[in-house]
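Missing here is one protein chain; the remaining ones are kept as they sit in the complex.
This part shows subunit A:
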Amino acid sequence: MRSTMPTRDTAAGAAKVPPQRRGDGAGRLPVVTGESRPRLGRHVRMRPDRPTGGWVLLGPETVVVLNRTGHAVLRLCDGQRTVDEVVAALVADFDEADALTVGDQVRDYLGRLAARNLVALG
């Protein structure tokens, strides 16, 4: 889930949620390969979320409430592990996970976050 704050100028130009936003990661998704070494974006923080007991990503004008799977992926994205290693670790943790499916899902997920600068692919 994403919550976008109103675009606002100090002296207060646009006070409301914009009518149409273009550029929120629209268009081409970045390519995530097995050798990418993902980490959180330069200015992104991941922290526990008290009301849900889960985790959230916080960045400029961005809140992402992570589901358990999202957090399980991102806590492994330390800029050291490759995507393949992240997938291997996830598959080892979950009994019924199939490496091919998990790999596709993880690459897709990271690509979408990278398009929003929430993840850097390194």
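Simple rule for what comes next: a residue touches a chain if its C-beta (ideal position, glycine included) is under 8 Å from a C-beta of that chain, and two chains touch if they have at least 3 such contacts; residues count from 1.
Convention: contacts and distances are computed from a predicted model.
A.B. asks: When you check the chain that is not on display against UniProt, which of "ABC transporter substrate-binding protein", "Phosphoenolpyruvate-protein phosphotransferase", "Aspartyl/glutamyl-tRNA(Asn/Gln) amidotransferase subunit C" or "PqqA peptide cyclase" does it turn out to be?
C.D. replies: Of the names offered in "ABC transporter substrate-binding protein", "Phosphoenolpyruvate-protein phosphotransferase", "Aspartyl/glutamyl-tRNA(Asn/Gln) amidotransferase subunit C" or "PqqA peptide cyclase", the absent chain's UniProt record gives "PqqA peptide cyclase".
A.B. asks: For review purposes, identify every residue of subunit A that touches the missing chain, sorted by number.
C.D. replies: Looking at subunit A, the ones touching the missing chain are residues 3-24, 27-28, 30, 42-43, 45, 47, 49-51, 56, 58-61, 63, 117.
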